[in-house]
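With one protein chain removed, the remaining protein chains of the complex are shown where they sit.
Order of writing sets the labels: A, B and C. Residues in every chain begin at 1.
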Amino acid sequence: MADLLIHIASVIAMLGVIVASIRFVLGPTAADRTVALDTLTIISISLIVFIALFTNRVIYLDVALVYGILSFLGVVAVARYLEGGL
Amino acid sequence: MQSSAGFTFEKLFVIVLVAVVLVGFYVAWTHTTDAGNLLVIGGMALVVSALFVRTGKLPRITPKKVAYSIAYIGYLFVAIVKSNLDVARRVIQPKIPINPGIVVVKTRLKSPVGRMILANSITLTPGTLSVDVKGDHYYIHWIDVTDMEEEGATEKIVAGFEKYLEVIFG
Amino acid sequence: MMLLVVLLGIAMIVAALVAVHLKNLAAAVVAAGLVSLFASVLYLLLAAPDVAMTEAAIGAGLSTVIFLYAVKKTRSREVEDD
Partner (left out) sequence: MEVIRLIGAIIALIGSLFLFLGALGVLRMPDLYNRMQAGTKSTTLGSILTLLGIGLYHTEWFWQMLVLIAFAVTTNPISSHSLARAAHWVGIPLTDKTVEDKLAEAEKQERESRREEVAP
């Protein structure tokens, strides 16, 4: 029962990746695409943890940690670029 | 090393405290109990925190502040859950019901850390997103504007958080 | 699992095409970041966590910042107005 629910949860998260990708392709401005990228990164953290769970390897969690630390770096870089700073 | 105030025991205490927090994160991540490993990591954490700790002051910790901090975390979590139900309710309707606008509110907080936490809390609460901060005025994007004036918006958005943050950082 | 690998490959190709076709350079840099995000998850599925970690650090953090810095520098020398 619990295993089935976890699998359903991972499929729903994957659907979220697809939906946010559509906004990434459509998005009229660079800032819209950056919002979509931010959302995709946060969903990917959960997706990586799901993959680590299904393959049962603790080392895969390190990739999720790197994304957790660095996910806001690219967004802040784009924001500084738009403001004319950097 | 910006040790402008010179060496004090209070600063040494802050450095050791930061190093202990860093080692705590490492142990939570790796579950290691090896003594040599912990010794090396503890030394590295001390070096890093000595490089980056600038302040030599520790805020006065009282039981009241601790109690208010715990209550604040609970209040914030309830606000996050409420905001998510609100967003979910809006998103799944065929015609999205929004009435957005950018309003200005004013804060009474003085401490910079308190203002930062207030801005981040506003971003996580129902229907509001802090767009810009100029002095003690926050410019907030509100998804459903019910009050355009400064006083009314302040009462509706920040008053609940300020009650706790004033005690914690006051 | 095989299906997920194929989907991620298609997503990488789409993101790369978006990056090539965009006229706005900042948006193209963001699209390049998306390519490396998908590539990182793909490396993870192919059982290479070390490569995935490097791709995450370099692709998401460093290359975005350096690309934007380079775009900024180039533009300020070529455009004479404002």
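In this section, a contact is a pair of C-beta atoms (placed from the backbone, for glycine too) under 8 Å apart; a residue touches a chain by one contact, two chains touch by 3 or more.
Here the structure is a predicted model, which is why all the values come from computation and not from measurement.
*Asks:* Give the labels of the shown chains that the missing chain contacts, considering the complete complex.
*Replies:* A, B
*Asks:* Taking the full complex into account, find the residue in B:Lys65, B:His141 or B:Lys156 that is in contact with the omitted chain.
*Replies:* B:His141
*Asks:* So which bits of chain B touch the chain we can't see?
*Replies:* 25, 28-29, 31, 80-81, 83-84, 87-88, 90-92, 96, 98-104, 119-120, 123-124, 127, 129-132, 134, 139, 141, 143, 145, 148
*Asks:* For chain A, which residues lie in contact with the unshown chain of the complex?
*Replies:* 1-3, 5-6, 8-10, 12-13, 15-17, 19-20, 22-23, 29, 31-32, 34-36, 38-39, 42-43, 45-46, 49-50, 53, 58, 61, 64-65, 68-69, 71-72, 75-76, 78-80, 82-83
Basically, only the chains that are shown with their structure count from here on.
*Asks:* So with touch defined the way it is at the top, what topology do the chains form here? Options are line, ring, star, complete, other.
*Replies:* Drawn as a graph, the chains match no named shape, so other.
*Asks:* Report the inter-chain centroid distance for chain A and chain B in whole angstrom, where each centroid is the mean of the CA atoms.
*Replies:* Between these chains, centre-to-centre, one finds 23 Å.
*Asks:* Between chain B and chain C, what's the gap in Å when you average each chain's C-alpha atoms?
*Replies:* Their C-alpha centroids are separated by 31 Å.
*Asks:* Where on chain A is chain C touching in the complex?
*Replies:* Listed in rising order, the residues are 14, 17, 21, 24-25, 27, 29-30, 33-34, 37, 40-41, 44, 47-48, 51, 55, 57, 59-60, 62-63, 66-67, 70-71, 73-74, 77-78, 80-82, 86.
*Asks:* Hey, which residues of chain C end up touching chain A in the complex?
*Replies:* For this pair, the touching residues of chain C are 4, 11, 14-15, 18, 24, 26-27, 29-31, 33-34, 37, 40-41, 44-45, 47, 49, 52-53, 56-57, 60-61, 64-65, 68-69, 71-72.
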